[in-house]
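The structure's right below; bear with me while I get my questions together.
Every protein chain of the complex appears in place save one, which is left out.
Order of writing sets the labels: A, B and C. Residues in every chain begin at 1.
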Amino acid sequence: MRMWVYVVRRILLLFPVIIGVMTITFAILSALPIQTHLIATFGASKIPYTPMVPCSDVGQPGNGQCRNPTYFQLVHQLGLDQPIWVQWAEYMKNSLTLNWGTVNYHSNAASAFSLTTSIPVTTVLGWYLPYTLELAALSLIIILAVALPLGNYSAVYRNRPIDQAARVMSFSGFALPGFLLATLVLFAAVILSGGATPTCNSNSTHYFDWYGSWPPFPQCANQPTWIGTYIQTSPTGFPTIDAILHGDWFLAGESVRRMLLPALVIAYGSVAGILRFVRNSMLEVLNLDFIRTARAKGVPETAVVSRHAGRNSLNVTVTVLGLTFAGFIGGFPIIEDVFYLHGVGLLLAKSIQPTQDFGLIFGTTLLFTIIVVVANILVDILYAYLDPRVRLG
Amino acid sequence: MTPVIVPPKGGRPRPGIAQLKRTLYFLSRNTLAIIGLAIVLFFVVVALFSLFSPLSNQSLQQYCSVTYGTNGTVGCQPVCTYDASSGPAPAANCYPTYSGNVGFVGPTVDLTHLTGGPLPLGSMQVSSGTNQYYYSIYDGLLKGSAWSLGIAATIVLSGASIGLVLGAIAGYRGGYTDEVIMRFTDIFLSIPGILLVLVIVASFAGYVQGLEGRMLLLVGAFIITWWPFYTRIVRGQVLVTREQKYVEASRASGAGTGRILTKHIIPNSLYPVFVQLSLDVGAIPLLLGGLIFLGFQIYPSPYFPEWGAMSANSVANLQSLIESCQFGACVFPWWQILFPGLTVFLFAISVNFLSDGLRDALDPRLRR
Amino acid sequence: MAAAAPVPAVLPVPPPPPPMAAPASLARSPVAATSADAHRIGNVILDVRNLRTYFFTYDGVVKALDGVSFNIRKGETVGLVGETGCGKSVTAFSITKLIADPPGRIMDGMILYKGSNLLWGIEREAKFKPLKGTNRVKVTRRFRRIRQGQDRMTAVRGGGISMIFQEPTSALNPIFSISDQISEALLLHRGIPIVRGLLDASTHDPATIAARSAAIEEAIAGLVKIARQNDPETLRTAADAFGRAAGLPSLGTQAYYIFRSAWADPEAKVPELRKALRRLHLSGLRENYIRHQSRLLELQNELKLAYMLEMRNGKPETRRRRAISAKRWGSKLRGLGYGVWGVRGYVNKALKEETFWETVALLEGVSIANPVQVARGYPHELSGGMLQRVMIAMALSSEPELLIADEPTTALDVTIQAQILELMRDLKSRIGTAILLITHDLGVIAEVADRVCVMYAGNVVEVAPVKELYRHPLHPYTQGLLNSIPRMDQPDKKLESIPGSVPNLIYPPTGCRFHPRCPFAMPKCKEARPPMTVEGEGHQVACYLYNGPVAKG
Partner (left out) sequence: MDNGQSEVLLSVRNVRKYFPIRGGLFSAHIGDVRAVDGVSFDVHQGETVGLVGESGCGKTTVGRLLLRLIEPTSGHTYYRPPPEVEARLETLYDTLDPQFGPEGELPDTAAPLLSELDQIAAQYSLYRMSNKRMRNLRGKLQIVFQDPFSSLSPRMLIRDIVSEPLAIHRMGTRSERYKRVAELLQAVGLNPEHLWRFPHEFSGGQRQRIGIARALALRPDFIVLDEPTSALDVSVQAQILNILKKLQQEQGLAYLFISHHLSVVRAMAHRVVVMYLGKVVERAPTEDLFNRPLHPYTQALLAAIPIPDPELQRERIVLKGDVPSPASPPSGCRFHTRCPAVMPVCSKIDPPLIRYSGEHWVACHLYPPPERTGAEMAGAATPLPSTSPLPSVAS
């Protein structure tokens, strides 16, 4: 029951963090000049966005500057003329009720994904989130599968060739710029796969559609019906899972194959941190007294490392998984942009330049944050479960 | 009676000298760390050199650059052109017009910038080739070393100092101070990776003009993102140091919080900061590159000499090249990617080795 | 160790490995008696000769042990006493080859355990090259050899020689329950009897089952009756009888603890007991698993035997070892299916219960009041004294020849220390285990030890029977040590102290290492190390003040 108290506390701590992050985004937004908001909301039409205009423009005598009624009307419409804390409260209310505004259909993000009318940001995020989650899961699996054994090895064989090799490998991954690695890998993959062979329409706008992106055959006539107009799939929205649910093993395999490459790039880029941590925690554990006890008991060395040290160092490692997660998910915009993988990262990448779509930018950021926080909580609960000192109070 | 005080031979050892020697010894047992140290030092030297080289105060010189026609032809678009048959060049960086197929080498201008063959610095030709903006990559890297290292150092050092102060206070004071600071830190920590930088820059890039403004924005954004990591690390270490008896001893003889923090706690909590610091210095050019790659115009000019920017631009250029031309017929401008990429990579990885070695050398638990 | 097959006197190569031979039993084999080797006479079980252990550190080479020699006879308690840094613990860890490496290495010497040299092949494990200009030495380790040496030690560690440590709170693995950790030791060293017991007890033959169940039924009825009387002793005897009737002694212990608290209405507990009785007819999967385990254990024992032979005959048994470990790998691979998460939980249930109740019995042996709760608990839930008892129980689970106790009471409170010492005295009289008791507290030595070795700066300076040593200490250091203790029984005795402090063992003093602090230092003390001389019955001392005959060995 101590465990439950712990879990509930952990979940309660979620809210201040989320609110804090929202406050940060609010601070940034309210620091922007008012014009930005006007343009973002009403599009770049002919409406004069300046508070003072020549009097003639507003049909008043004299040649001085007069207040621009349209401007103030729009400002009032957006509630930007209210005191800051009222705006904050409003912002909080909207954010917490998942009312994150709509996609600005003038922005190039909208055009990139052919979002014609202004759709709620949350809806779009709902479409794109599953891809990011699948990618994250895949990369996390790869990272752990590599880092845990390798880290233990390099701890046991400290400063010996295997240790050095493991470190060089992982650090090189850290040191290679993600965009560079991703692009080259993709380039190589395209070459190896015999270049670009469009499957159903050759005049695709984005070259890399043919390799990296999902769904595998965009705008194809023979696209299965459970893939919607946009990239959302039914019923769950997770492409692989849906493909399996519909028994379409080819597409399932296809989607995994297409996520494999970006996942590998991400894993390669972020395995270093956790490997280093596994190694160090293992080194510490191996110096502890109970390891000596185990040896004195006559436990064979392999068992000492795997059972006695391994479990302990794993427990320690679990504690940093959350941070690792926060680390590598930050790289998603770039990777998803390169591989043109329809995830939240791509959404973000498309919505920042040349004209920003603030709805999407802040929406995606918030979403990433929530992912990280939730991951952290899950990790903590896992740790609490693994370690009797926490589990039993 | 009062004894005579005889300082030992060879002057008084400074506090920390012994520590440093020890650290270096343990560092020296780690080959990778030594390699890393060497490369980092090399880069620092280059940066200093570039500050005093003529490049530092003049703007980058444009060279002739290759343009790739859709039909596989390669053109050399000069900055100022003249007919080679009619006398010498009117100006230093004027080249004769030239056009031909790939592999054909013209009489006066060779295409070393295509093959990246080594040429003496300052010769008319461009060793290491140029980027798509006609600028020598070599010059860019040289000039960029100062920028990159400068930016990275500024960000990391200021982030670390903020973190040090906040972390030390939080750890030493404990209680509500600790709670407040750490909750605040958690909020920032939970925004993943560079997204906060990205958001800040994305929001304000449009309104900040000029080199100084942009730099301020960039560095500011990074600092806002960076300090929480250090705060957390320092606090963790301070919580350990705080319990040491010598802290209590100096409190017992009436020392105030300020003295205890400065004399005892901070000096004894520094080592993890060093490790993290050395790591992050390497990470920053990568992150800058990422921002550029996503298409931020964070620098006043698209060919701004900063390592991350250079590599990002070249990669972006590669993408556009591949998209624009029929695959296979293009000349693959590998030098544009290799040299900046290699620089960033080397810097980051050497710094990694160094910091890993430092950790092993400084951490008493790992020291054997 | 119920059925311990003797090993043939003249060791054939390869000898038929007895199915149930554990290393301890091997050590107990008549080989010792028959051999003509000197150290085996007078049933010496451990003979340490000229042991050198150095630590290669940043500041230089710490010569922690420099020619330490002593021996331990069957069933006696030898106290190893000295100040911090005199190499007490290093000696203990050298005996079991548990020196942290790097930085430490055993340079040379012999540790003869029942005629096997535990340090065999130590000299081929590393190369040393002094670095010019510094006082450091470059050590090139041959990791494969070191690893082999460590593997070889598993034949002795825990089985023939067990250890308990100074810090009970950190010496146990925090994430495993007490029973898990003791069961591990049990299975490692007494696994085969346990597994065999289970297999023999379990049967599917209807006739046997019928016969046995009748006996069991009436035994249960009797138990219930007795449990009502709320008299632990009689309940215990009845429970043990029940265990014997059922064919599994552990069932007796279990029955006792099931009924002990339930004297109000024992019937309520009967179903629980019946559940326990499932161990008597194992399901096919479980039985297969246990057979698999016993196969592994037997192979493991053969391997240990091979290691012992290596260390005894001083020549590698590579071929045999390889063959055995190949077999082990084979059966491990065959048993992979059992490792599957979930399957394992089912198949090893019986074995787990069995070892659990064996553990409980062991904990009773170290007079823990509530062994069941303790066995279920985790280290962080128990007090230091309790954990030290657990450690002792774990060390004794294999009925070792020698128990090395490294400062077992230093970390404990005075009253708890008294409890532990009481326990150790009790165990001494109950089981014939020889104890090497390492401590800095001459009081503890006086209470427990039979014979004392006084160490100073990596040398043994005096060896004597305990009373003899306290009555007339010979070595100036021993005298100083005894005079510097504040005595409860002689309060007004002035505290004398030994001037100076323990020397830095990177630059140890020449000759007798004690001479810088010695009140009777003579010129020749600086020059050469004094030999060990015999002064009276079993009393040896290394000091130039005495000129008895030089001790041999």
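We adopt the following convention: a contact is a pair of C-beta atoms (placed from the backbone, for glycine too) under 8 Å apart; a residue touches a chain by one contact, two chains touch by 3 or more.
Because the structure is predicted, anything quoted here is derived from the model rather than measured.
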{"item": "Partner chains on view for the chain not depicted", "value": "A, B, C"}
{"item": "Residue among C:L80, C:V195, C:I498 or C:M532 that touches the chain left out of view", "value": "C:I498"}
{"item": "Residue, one of B:T31, B:Q209 or B:Q244, that touches the chain absent here", "value": "B:Q244"}
{"item": "Identified contact with the non-displayed chain, of C:G197, C:G385 or C:G458", "value": "C:G385"}
{"item": "Contact footprint on chain C, counting only the chain that is left out", "value": "83-84, 383, 385-386, 413-419, 421-422, 440-447, 466-467, 470-471, 480-482, 484-491, 495-499, 501-502"}
{"item": "Interface residues of chain A (partner: the chain not displayed)", "value": "5, 8-9, 12"}
{"item": "Residues in chain B touching the chain absent from view", "value": "2-8, 12-13, 15-16, 18-19, 244-246, 248-255, 259, 263-264, 267-268"}
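In this text, only the chains that are shown with their structure count from here on.
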{"item": "Centroid distance [mean C-alpha coordinates] between chain C and chain A, Å", "value": "54"}
{"item": "Chain centre separation (chain A, chain B; CA means) in Å", "value": "25"}
{"item": "Touching two or more other chains - residues of chain A", "value": "287"}
{"item": "Parts of chain C lying in touch with chain A, wherever the complex brings them together", "value": "96, 98, 100, 143, 147, 150-151, 154, 156-159, 162-163, 165, 167, 170-177, 184-185, 188-189, 378, 380-381, 391, 394, 398"}
{"item": "Of chain C, residues touching chain B in the complex", "value": "58, 100, 102-103"}
{"item": "List of chain A residues in touch with chain B within their complex", "value": "16-17, 20-21, 24-25, 28-29, 31-33, 36, 159, 164, 167-168, 171-172, 174-180, 183-184, 187, 190, 195-196, 206-207, 272, 276, 280, 283-284, 287, 323, 325-331, 333-334, 337, 348-349, 352-354, 356, 358, 361-362, 365, 368-369, 371-373, 376"}
